[in-house]
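Here the complex is missing one protein chain, while the rest keep their positions.
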Amino acid sequence: MTLQSAKQTQSATDQQAILRPTPRQQMIVRIKMHYSLQIGASILIAMILMAIFASFLVPHDPYAQDLSNRLVDPIWGSTGTWDHPLGTDSLGRDYLSRLIYGSRIALMIGFSAMLISGVIGTILGVAAGYFGGRVDAVISFIILNRLSLPVTLVALAVVSVVGSSLEVVVVVLGLLIWDRFAVVLRSATLQVRNMEYVAAAEVLGASFPRIIFKDILPNISNHLIVVATLEMAHAILLEAALSFLGMGVQPPLPSWGLMVSEARDFMFFKPWMITVPGVALFLLVLAINLLGDGIRDVTTPEGRN
Amino acid sequence: MTDVAETILSIEGLSIALPVGGDRSFAVEDIDIKINSGEILCIVGESGSGKSVTSFATMGLLPKILNPSAGRIMFEGRDLLTLPEKARKELRGDRMAMIFQEPMSALNPCYTVGNQIEEVFKKHRRMSASQRRSQLLRLLEEVKLPDPERIRSAYPHQLSGGQRQRIMIAMALALDPKLLIADEPTTALDVTTQAQILNLIKQLKSAHSAGIMFVTHDFGVVAEIADRVVVMQHGRIVEQGSADEILNRPQHPYTKVLIAAVPRKSGQAGRSIEDNPVALLANNVTKTFHTPGNLFTKGRTVHAVKEASFTVRRGETLGIVGESGSGKTTLVRCLIRLIDPDSGEIEINGIDFAGLNRDTLREHRKDIQIVFQDPYGSLNPRRTVGDLIIEGPVNFGVPRAEALQRARELLKIVRLDPDCMDRYPAQFSGGQRQRICIARALAVEPKVLIADEAVSALDVSVQKEVLALINEIRDSFGLTVLFITHDLRVAAQICDNIIVMKDGEIVERGDVNKVFGAPEHDYTKSLLDAEPGKDWVIPEFEDNTSV
Amino acid sequence: MLMFAIKRLGLALLVTFTVSIISFSLVRMTGDVATAIAGEGATEADIEIVRQQYGLDRPLSVQYIEWSGKILHGDLGQSLFFQRPVSEILAEKLPVTLTLGLLALGFAVSLAIPLGVLAAVKPNSLIDRISLIIAVLGQAMPTFWFALVMMVVFGVILRWLPVSGSDTLAHFVMPAIALGYYATPAIMRLTRAGMLDVLSSDYIRTARAKGLDTHVILFKHALRNAVIPVVSLAAVQLGFMLGGSIIVESIFSIQGVGHLALISIERADFPVIQGIVLVLAVFYIFLTLLADILNGWLDPRIRIS
Partner (left out) sequence: MNYRKYALTGAALMGLTVLSAPASAGKADDTLKIGLRAELQNMDAYFNTDRVGIIVARHVWDNLLYRDPADFSYKPALAKSYKWVDDVTLEFELRKGIKFHNGEVFDADDVVYTLNFVSNPENKVKNQRNVSWIKNAEKIDPYRVRIHLKKPFPAALDFIAGPLPIYPNEYYAKVGPEGMNAKPIGTGLYRVVSVEPGKEMVFEKNPDYFAESPKGQPSIGKLVFRTIPDTNTAVAELMTGGIDWLWKLSRDQGDNLKSNPNLVVTGGGTMRIGYLQMDAAGRSGDHPLKDVRVRRAIAHAINRKAIVDHLLPQGANVVNPACYPKQMGCTNDVTSYAYDPKKAKALLAEAGYPDGFSIPFDAYRNRNFAEAMIGDLRTVGIKTELRFNKYAPTRDNVSAGKSTMNFMTWGSYSINDISAITSHFFKKGPSDLARDDDVAKWLEAGDTSVDPAVRNENYTKALKKIADQAYWLSLWNYAYVYAFNKDLDFTPTADEIPRFFTARWK
């Protein structure tokens, strides 16, 4: 071998390196190998489809009551019929139809509250992480204040003041649960901000919004998505809890939390009445969490070998 | 060295398989190594050559995914590879010991160093507490740690890197092992500390009869301490022999490439730049950092840069050298206003750069650009190469199409395929990324280019190419280069003038021949003196300039 | 040290101040407090008398200044409903909630840390998968629903555990599990991640190079380092549990702060709500401080400069 051939060996490895998969290709491979992400995504997509096409799927009007036909058992019970596969509730409304419509409310509240809190939390977190110094001190103080306020208690108090409705619940939750966005994105931004590519962009004359949108946000987006899923799940659980305590969304809206709450009078005698909406709630939150975990796994920062 | 060398360790035909889907099928393949008592065997090679895997396989510390698939490792008459784990545990720390690369992280932060050394006694010997204690103090003395009583009860983070590496050595020597494995033990240390540790290891070789397997990538270190040398590439041994043979009369082309790539001091002397106009002027630049305390400790104030003043002329390469913590990185970050200096003036092409406010600063940013040390962290992984390179021109108002055209040219200049514009940084090797960084910096046609340890993370052969590229670009673009490095040989090879920094102060300046040839300041002297392998005259090969 | 302590105290006071304003304005929006005090069926004249008696006819700012002035003297005011000092009522109820919170935390920690450690020691093993399932289920399980299901199964059907009250430790078993289960996943994940991190660290390699036994490596070298971030999380979780015990306390009729908060919201007993929000906020601040001290104790890098 000559020196020349040794040098070719070197450039040969360089050529080989260029053929490495792109980050996106890597991610697709990882998604294909990640079963819990697939399960979560499938359940969630199914729920979303259920919510979108609820009006075509329901066997009955979810609000149509029939007091003479109340508390019918589901098909596996003694008085069950195929007319009401999951039976009827205490006002004689079809349980399955209410369950299906309930997915709309859960998803709507989860998504909207997450959106509100996401906007607040992201702005605060990114600002704190990017600017540091006094901005960080002030925002950290705001976060500390927020964390020291007990969420459920404050939500209950506010809802009891303003009066409970779908919109109120969404806004109250959105205004309360931004803390994790802020905390996580603050540290993620801090980390990215200290990366040399941000310094490089700064040196290359990139303006501050350009750095935020081109360098910071794309690189913290995986954190953002993960927190978003967590908070969406959190918001759904909180709404259910508020509705359970009677201070969430209002009847006759078929919120799953409200359904559990209304079914409590029968929980010792007709346990399926709390089981069915509880399991639906559980599955939805589970799906969102699995999706979030999966996203975290498949988007672990590329670039390091 | 005794005349009758006893073979302590003999690696015979060892192959270690890599998991399926890797770059190659074996981490190391069919290697044979012998280590005799009382000798230092250096295993040298670039990253990925399999040198560390060999040392870990010997120690029995391979990660679970790596499995020896063939061969034997004979130690004290037994094949380590077939030995049950329990028996290997008995050997580790007792008959064989290891020193690692990162003294910062190799010690448990939660326990005192004394505690961590005594563990070795507890595990392998029945000793009373007082015996352990006196042994401990003896060891700390042997590795020349001052005030052993105090050091004993110190936590790792209270010690310096060098002290920690001494603790690691004391721990390794605790039971007088037959085999000592050192995996790049000085790479993370400053040059003066490195010299002390190498010195210590040399002394230990004579005091103990142990055989030492010393893994390194640095031919200077090899020249300093090796008795015999093994050169590895891509998991295979390409050449082995005595230190003298390998260093001065290498046979294998790869060894020659490596040695040829070792930077030497005879680089740039004699270029005339004295008459060129001043491109950059720094006057009394000062920067102080305050670290806040916590519940238990006080805050601290660090004077990172103290009144630094110097000038650089157009076309000049100014080297700024110093050990870690000397303030050189803070200084350049002040120069490009990534950090605002507390006081002082900075003039670039006659513009008062330090005095610019945020808005006007942006307009003048294009005059001074920087290439960072970490080729991984300095490229946004979410943007394509093309996007990254046109970032600067677009920011300064160049139309996108024009910027893209220019980016293709720049890629050619840094010897990358212009068709890789749509690829992401993750798809490139370290050296390639550093070229991308250079292309990006050049895209805005700067007057001054700062290379902040730009080659220190690269293997020597790649380092050499990048250094050559920087010189070439400096000449063809008429750039002024500030070259920041801790490696004196690199500085000597590429720079016209040198500034030596220590504790935030410039202690010496002058042209490269003067600073390295006739240093005035004691610190510069000690730096030069500490340079490993300084007595080795690097052989020249005919066609090395073409590399 | 002294400066830091002063700063920390100042921060705590500042948070207390903002929280006090928030909680004050929060409950004062609760419509006319006088109606609530006078009770269901009171005449308009009764309500007017109450309004004057309690000074509710004065401007809010005057009322706030008076209230905060009293707080500085440790006086949280009188409960409108009980006509007793709020501090006295809280002193009665806090121990119950603290017991519940500590037991819940104890449950969470004693489940999460061993599982997290085992999962990290044998990644991708059966135990890792089981603990992952426990974590995923725990995050998705609505607390109120879980509590109801436990009550039906263990309280009514199996009759293993008492259904409500707080007389004996047996009474706390179900509530503590219901409350603690939600915190388990977070602690477990952090333990697992921390442990994985630590196990791949250089000093564990050093420990192995010394030939140390596995249990020494795991329990002496790895666990202590892995548990440091868990301590902060656990302290914060305890804070959240105290604030989040509303639902669990209401379901299991535990006479703690959570239940007091809920009924006080229903009764618009604003001095009590203010007091609870304030006390919980101070508690939270105190817990973060405690976490810092514990971390300093565990981690000499923090303790000694």
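When the chains are written out, they are named A, B and C in that same order, and each has its own residue count from 1.
FYI, a contact is a pair of C-beta atoms (placed from the backbone, for glycine too) under 8 Å apart; a residue touches a chain by one contact, two chains touch by 3 or more.
Quick caveat: nothing in here was measured; it's all calculated off a predicted structure.
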item: Chains in view that touch the one left out, judged over the entire complex; value: A, C
item: Listed residues C:L56, C:I71 or C:A176, member touching the removed chain; value: C:A176
item: Option from C:S25, C:Q53 or C:S125 whose C-beta touches the chain left out; value: C:Q53
item: Listed residues C:I71, C:L103 or C:V279, member touching the removed chain; value: C:L103
item: Hidden partner chain, touching residue among C:L60, C:V156 or C:I304; value: C:V156
item: Missing-partner contacts on chain C, residue numbers; value: 30-33, 35-36, 38-46, 49, 53, 81-84, 89, 92-93, 103, 106-107, 110, 151-152, 154-156, 158-170, 173, 176, 250-253, 255, 259-260, 263, 265-268
item: Hidden partner chain, residues of chain A it touches; value: 63-65, 67-68, 70-71, 90-91, 93, 160-161, 163-165, 246, 250-252, 262, 264-269
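Following the convention adopted for this analysis, only the chains that are shown with their structure count from here on.
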item: Length of the line joining the C-alpha centres of chain A and chain B, rounded to whole Å; value: 45
item: Distance from chain C to chain B - Cα centre to Cα centre, in angstrom; value: 49
item: Chain B-facing residues of chain C, complex; value: 1, 3-5, 8, 201-203, 205-213, 216, 220-221, 224-225, 289, 292-293, 296, 298-305
item: Residues on chain B engaged by chain C in the complex (per definition of touch); value: 59, 61, 88-94, 97-98, 100, 102, 105-111, 116, 119-120, 123-124, 155, 157-158, 168, 171, 293-300
item: Of all residues in chain B, those that touch chain A in their complex; value: 23, 252-254, 256-257, 260, 333, 336, 338, 362-363, 365-366, 368-370, 372-374, 376-383, 391-392, 395-396, 417, 420, 423-429, 431-432, 437, 440, 444, 461-462, 541, 543-544, 546-547
